[in-house]
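Handing you a structure now.
All protein chains but one are shown in place.
Should a chain be cited, it is by its letter among A and B, assigned in written order, with residues numbered from 1 in that chain.
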Amino acid sequence: MSADENKSNTKKTAGAKERVGVYICHCGSNIAGVVNVGEVSKWAGENLIDQGVVVSRDYKFMCSSLGQELIQKDIKEQGLTRVVVAACSPHLHEKTFRNACKGAGLNPYLCELVSIREQDAWVHTDKVAATEKAKAIVSGGVARVVHHEPLEPLYVPIHPATLIVGGGIAGIQAALEIADAGFPVYLVEREPSIGGHMAQFDKTFPTLDCSACILTPKMVDVGNHPNITMLTYSEVQKVDGYVGNFAVTINKRARYVKTKDCTGCGVCWEKCPKKVIDDKFEAGLGYRKAVYTPFPQAVPKYPVIDDINCTYFVKGTCKACEKFCPTKAIDFTQKDEIITVEVGNIILATGWDLFDARRVTNYGYGRLANVFTSMEFERLSNSAGPTGGNIVLRDGKTTPKSVAIVHCVGSRDKNYNNYCSSICCMQSLKFAHLVHEKTGATVYNFYIDIRTPAKAYDEFYQRLIEEGTLFVRGKVAEVTDAARNPGEEGKLIVQVEDTLIGQQRRIPVDMVILSAGLEPRYDSKAVAKLFGISCSADGWLIERHPKLDPVATMTDGIYIAGCVQGPKDIPASVAQGAAAAARILGKIQQKEIALEPIRATIHEEQCSGCRICNTMCPFTAILFHEDKMVSEVNPALCQGCGTCVTACPAGAISGTGFSNEQILSQIEGLLLLTLDKKKETAVA
Amino acid sequence: MSDYLFYPGCSMESSAKAYYHSVMSVCKSLDIKLNEIDDWNCCGATEYLSLDRMPAYALIARNLALAEKQANGSKTVVAPCSACYLNLSKADHYMNEDKAFGKSINEALSAGGLHYTPGELSVRHLLDVVLNDIGLDAVKAKVVKPLTGLRVAPYVGCMLPRPDYGKRYSDSEHPTELDDLLSALGAEVIDFPLKTACCGGHMTQIGPETAFELIRRLISSADEYKADVMVALCPMCQMNLDAFQSQMNGYFKTNYKMPILFFTQLMGLAFGEKSEKLGFGSEFVSAHEAMKRIGVHTPIPEDIKPEPKKPAGLPMPPPRTKTGQKNTIGNKEVSK
Partner (left out) sequence: MTNAVSVVDPPSSQTRREDPALLHEVSLRTPGKSHIEMCIQCGTCGGSCPSGSAMNHTPRAIFAMLRAGMRDDVLKSNTPWMCVSCYYCTVRCPQEIHITDVMYTLKNMALESGMVQDSTAFDFSKTFIHYVENYGRSFEIGLAGIHSLTHVKLATRLLDMAPMAIGMLTKKGMSPLPPKHIKGINDLKKILNRAKELEAA
């Protein structure tokens, strides 16, 4: 007997040991409309007997209870040892059929779902060819499944502590929910105080609640909560471990203030002689000292010394704060402290950055004095801001008599960001209201569309119309100070096409407010990499499923909440923060989590220690043992993507659930028909 | 010695002789060797494109084909006229982007025994070459008579910074290239807001009222900012602003006397060349008064100088840095 014949004999024997059930789903007309499912089912039943098929059926909707019961009945009555379902994509129903098998007493990993919908019926129009392809796919599935082994999920314990990165409203909400449920939380925030962007706003839409008034009670709760450890002025440096067992290294930057002694009295910043422009909280419109708290209601109340601007750090002199501090809380020798915390789950709620409106040169921000961004306007309007809540021009004194509010700056624009920033229409309406209320000025809103989808939003728009806002439908072409006509001298002229009239208009105003869009944080890509999750091309972090799972990510144990996932308003951020918290509380309650056993394994004897796989792994799941000079896959982190399996030059890595044997058999199964035909033509 | 294929354009031989002479002088000083494309034809300006797409682009592409044939190491075509530059670079860009279109154009060219490989040549304006290939340091080194005290309004025009498919300029509305060059010559650069507003192009012949309005805007803006001269880098712009200035004055009953020069004329002066050799005297609105000012180093009287703006009130946002985009987050400079 030749080697080939020998091999095929062994295959037959291997196949013959198993009893395979094949189920072809019609999926209504989704599959059956293109693929002749009856023919495929019949073919499998007749032609794959050598491969172990003992029963082959087709049914309208395999995923239905009746469909599942079909499988279960056959497992029990026909003693099936393997099941192949040919239906939709495993993304949708792999779990359904695996559970069905489990229910009938068959190990769920002995069931294989092959897609003849997304990979066949939905992408082909030639019915004959599609049917042949379906046969090949089924054949491949059968050839593979006989090499499956029963697998058990991996159980890992869940540490009850949670890390929340980002102290804005989403992070605060999540922290309070988890802490109130009785579990410990670490809340890490990069700025000296929690609060995020919401602390900078004046009023919030559509209720016109004072932003700080609704935020600060939550901030105080966080500050006082026994279960929350706030780590402000800190950043995450490294994340090790896997779901349920993360070890996170955090850099607590030196505040140069001894927090156990500091009372928050404020003498230090009063006496500090060094004033700098506050380009964070005051959006560059106001000043702060080198030793400062970002705003009066800061939580925690302890100031920080800005070592880039502080006279002592720059020149070695001054130290006024140290001299005057009544409790001797200033300590210039303080160093950054690196700590490691152990947590079971992580929520990323790091928020957004404002689009840099200087990029849109035709709007003149940065060149024309009285063009302001949305955040600058929030600070103008805020009574704790640099002008005490007075809306004035850049000279700090003059009240504007006419104001233009420009929508869609840097959003919905392929030259900058293609997406819609979601909140700017409502924000622009809010600004219009505030300008009316505080100055009585004439207000123009220049828009492409008015987007007011949520509760009480469109009513807010109508309120603004009633208040006398002048709406002009047209995206502003330019803002200029070059006067052309009488009445334009000394003003800012907004040039726009009023599209509803079909004419170009030049409207002179005193002040222009640009509703600049939301962008991901400047370091979102680096942060995503740090935590082992992905971000989109724009830089927003990617959720597990855009419709059905917006707070989980593809990495178990890491959740996202708030604007870090995409632009959204405060209610949506709060909801996502609470959702992430609820998911985590559910996991903590279960005390342990089951991980999919589909993962890679490195065969130590074959590993040469080249470490190519280490850097290739997108989940940083491969460790290297210096002592043995071999790599090892951490089964809890591994997601079974298969990258390392292909990358390994020695072929030392194989996957449970995608072993070389399984894949090669599947390929041979796929080619069965083609090879048979070739044999026929060769013989003929 | 830097070697370039040179596309002069029709105006250089007629209405923009001053540009031609000053370009030749400046290139000699800066060691820019210009190999004129043999037997080049008119690029069609904005006229040919109105009639028919294929013939228009074939007309332009003939020059690219001739240049490719002539190219002897140098792969850059330099054009001093903005419209010629844009036409040549657009033809190359579209032939490259739309392969079927490129094939058709080449088919037309083959009727004249020519062929152009899209993407083969790089097309650049003379300003671009001076700034990026020669460099401001080299320019500064050649300045023997700095234009100190001369207030110059840099008028870039519209076709140079837009649409800028090759992304060669810092901004499509307020670019700084010409400003930097003029500063390097020692002049006082006036940052006026209409640097890239259109001069009207051929509207002087088609719709004069519109054209006069566009011309008026530019000149009145430069005048408002107290410029002594305006500097242009396109023969059409220079002609519109200069030759039509008196008609514009007549239409609006204004009395502007703004001399319009080519940037190479000022470069030549700064490099020490005699003004007659640089085409001075051929302009309609005489530059004599303005040049007297720098010929004799008199300090500018106080009442002419505009008051410097004292920073008061709320702080302005910092200017964007040219190299990349640096954000100051907190007080740490981080790159985006």
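Here, a contact is a pair of C-beta atoms (placed from the backbone, for glycine too) under 8 Å apart; a residue touches a chain by one contact, two chains touch by 3 or more.
These numbers were taken from a predicted model, which means no experiment stands behind them.
In the complete assembly, the contact with the undisplayed chain comes from B:S50, out of B:S50, B:N72 or B:N255.
Interface note for the absent chain: among A:Q78, A:T327 or A:T499, the touching residue is A:T499. Summary of contacts with the chain left out: across B:P80, B:P154 or B:G201, the touching residue is B:G201. Check B:L5, B:L150, B:L214 or B:A287 against the missing chain and you find that the one touching it is B:L214. The chain not shown here touches chain B at positions 10-11, 13-15, 17-18, 39-42, 44-59, 62, 93-94, 97-98, 101, 104-105, 107-114, 158-159, 162-164, 172-173, 197-198, 200-203, 205-210, 213-214, 243-244, 246-247, 250, 281-284. In the full complex, chain A touches the omitted chain through residues 362, 408, 412-415, 448, 473-478, 495-499, 502-504.
FYI, only the chains that are shown with their structure count from here on.
A separation of 47 Å divides the Cα centre of chain A from that of chain B.
Contact residues of chain A toward chain B in the complex are 191, 276-277, 279-280, 284-286, 306, 308-309, 353, 356, 358-359, 361-362, 365-367, 369, 373, 386-387, 392-397, 478, 480-482, 484, 522-523. The part of chain B that touches chain A in the complex is made up of residues 171-174, 192-194, 217, 221, 312-320, 325, 327-332, 334, 336.
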